[in-house]
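A single protein chain has been omitted from the complex, and every remaining protein chain is retained in its original position.
Let's turn to chain A:
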Amino acid sequence: MKESFIRAHYLTRSFILLALAVYIYLLDRSDSLHYYIAPKMEIWVSLCPIPLSCIALSLLIQTVFRRGRSLCACDHPLSSSVVRNAAVYGIFTVPLLLGFLLPNQALGSAAALKKGMTLSGQYSTEQTLKEKFKSPDIYNEEFTELARLLYTEPVIQVNQDIYYETIGALDLFKKEFEGKPIRLSGFVYSDSSLDKRNAFALGRFLVLCCTADAAPFGVFIKPEEPVHFPKDTWIEIDGHIHVTQNQGKEILSINAAQIRKIKQPKTPYIYPSDDSVAKLTKELGQK
């Protein structure tokens, strides 16, 4: 293989890797990584520019100073067809183009519609009864403990850090919580079946690793007076907990007395928490 070919390959690769390193670095600097990946993964992604730029630099140095025979690609034979190479390296510009041309934006109603919004109601009382006859389940114990703590609050504050667990606990004991005042926030999601009942859903995305696994889930909201907010508006709601019927299932619902527009929070997604009970205990202790 001609040396000039190998050099052209190495130079292209070096530029692509450098551009990728710069892109990730800029995302990290502008605090935008959280739009795409969960906090526990952020640290690993934010470190990637270091090895990427090291690789790019060593490729560049090899190209410029071409230290003898180490300019070699025995492993993956390099292609000398121009069309083929343009196609292959073209693929690598796709993430860069997408990244630099389109704005960084959190997932919203459009994605929730395609992924399928889950209204709470995953935990029915039927299952709780069944659970009583089984060996104790640590996760339901966590929810039970959490529910006890939540019940002591005069107004239940649905905290960002334990959003998923709090809604789970309320959902599990929705009958016991009937009529309790609550405050929570999220984005407005609606579809035809919700519109028919003059209701909407307060949505959040639960993110585990990255946005590909983001699961939209929502709380059924019934405003006391008919209101209209454009979808994806971020709002905060004060209301009372009720149990309502939806598609033949009992679900958690909130009768909203007050609805306020708010700014999109700094972290729009929610993440599962390791120890929700400890977090809530600590928070209640501070009050």
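Basically, a residue touches a chain if its C-beta (ideal position, glycine included) is under 8 Å from a C-beta of that chain, and two chains touch if they have at least 3 such contacts; residues count from 1.
By definition in this document, contacts and distances are computed from a predicted model.
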item: Identity of the absent chain, which is to be given by its UniProt protein name, from "Cytochrome c oxidase subunit 3", "Permease", "FAD-binding molybdopterin dehydrogenase" or "histidine kinase"; value: "Permease"
item: Candidate in contact with the missing chain, chosen from A:A111, A:L149 or A:V243; value: A:A111
item: Residues in chain A touching the chain absent from view; value: 10, 13, 17, 24, 27, 33, 35-37, 41, 44-45, 47-48, 51-52, 54-55, 58-59, 61-62, 67-70, 72-77, 79, 81, 84, 88, 91-92, 94-95, 98-99, 101-103, 105-111, 113-116, 118, 122-123, 127, 131, 137, 139-140, 143, 168, 206, 208-215, 217, 272
